[in-house]
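The structure that follows is given in the form of C-alpha cells.
Up next is chain A:
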Amino acid sequence: MARVARATASRPGLPHPGALATPRSDNAVDAFVKRFTGSGGEVARADPELPPGEWLARFLRGLEPQVTGVALAPDVPPELRPRLQEAAGAHASAGISLAWGAAADTGSLVLPSTGTRAVQLLPPVHVVWLPAGRVFARLDDALLELGAGLPAAVGLHSGPSKSADIGRTVVTGVHGPGRCIAVLS
Partner candidate 1 sequence: MRVALFVTCLADHYFAEAAADTVRLLRHLGCEVAFPADQTCCGQPAYNAGRLGEARRMAEHTLGVFAGAVGEPGDPAASDAPAAPDGPAATDAVVLPSGSCATMVKKFYPRLLAGGRDTAPPTALADRTFDLAEFIVHRLGVTELGSGLAGRRVAVHQGCHALRELRLETEPAVLLEGAGAEVVPWEAQEECCGFGGLFSVKMTAVSAAMADRKLDTLPEVDWVVSGDGGCVLHLDGRNRARGTGVEFVHLATALWRGVAGDARAAEGSDVAAVRDAAEAARPLEAR
Partner candidate 2 sequence: MHTRIRDYPSRSSEIIRDDPGVRDAVTGATIAFDQKRLQGYAEVDADAWRRWAEGVKSHTLTHLDRYLAEAETQLEANGAEVHWAADAAEAREIVMSLAARHSVKSVVKGKSMVAEEIDLNPALEAAGIEVYETDLGEYILQLLEEEPSHILGPAIHKSLQQVQELFADRLGSEPGGDPDTLARAARRVLRDAFIQADMGITGGNFLVAETGTVALIENEGNIRLTTSLPRVHVAVVGIEKLLPRMADLSGFLQLTARAATGQPIGCFVSLVQGPASHPDDDGPEAVHVVLVDNGRTDVLAHEHAWEALRCLRCGACLNACPVYRQTGGHAYGYVYSGPIGSVLDPGLLGLHEAMPLPFASSLCGACEDACPVRIPIPEMLLEWRREAQEEGLTPWKERAALKGLASVATRPGLYRLAGRIGSRLGATGVARGLPMLGEWAADRALPQPSRRTFRELWRKGIE
C-alpha cells in the first residue's frame, strides 16, 4: 500500500466525472422484455385468474423436454410453489427462483444468494418469478437500491448460458441453464 501511495503521489488527482447519464425507458417492463428476450431469455406471463403455484405447475408440465423434478429456492413463498416432484439442484430438470428485481436497460434478473445458488445454476431450465413492480428502468437504479443491504453474493442473469468458444458457433446451456424463463406476475 505504501508503494501504491508513492506511485499515486507522482501526479495530481483527477476528479470523478459523476454519474453516467443513461436514458430511462418509459415502460420498464416492456423494455425489460425486449432486452431479455433479445439476449435469448424467455418471458412468460402468469395467468392472474389462477393461483400462482397452480399456474406454474401447469406451465412446467407444458415444457419440453418433460420436467421430472424441480428444485425450489427456499425463499420462494408457499403460494408460488408448484406441487411437483422436488429434487436437489444437481438432479432437477428445472430450478424455481424468486427474483429480487430486474433491470430493464440490461435485461437482467437480479438474484440474491439468499435464494440458494444451486437452484439458479445447476438445472438445465431456470424459471424465475418476477413481480412486475420490481422491474427497474436501469441496472444502476437496481444496484443502488440493493446496495444498502447487499447479500453475500448477487447474480445478474440476462439470458441463457452460452459460449462461442468452439468454431465460433453459439451454443447454449454450456455450464449454467440453457433456458432462462422470467415469469412476470
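Keep in mind how these were chosen: all candidates are chains of the complex that A comes from, given by their letters.
Just so it is clear, a contact is a pair of C-beta atoms (placed from the backbone, for glycine too) under 8 Å apart; a residue touches a chain by one contact, two chains touch by 3 or more; residues count from 1.
Note that the coordinates shown come from a computational prediction; the quantities given were computed from them, not determined experimentally.
Candidate 2 is the partner touching chain A in this complex, chosen from 1 or 2. Of all the residues in chain A, the ones that touch candidate 2 in their complex are 1, 3-8, 10-17, 19-22, 35, 38-40, 73-75, 90, 103, 105-108, 113-118, 120-122, 138-140, 143-144, 147, 150-169, 171, 173-177.
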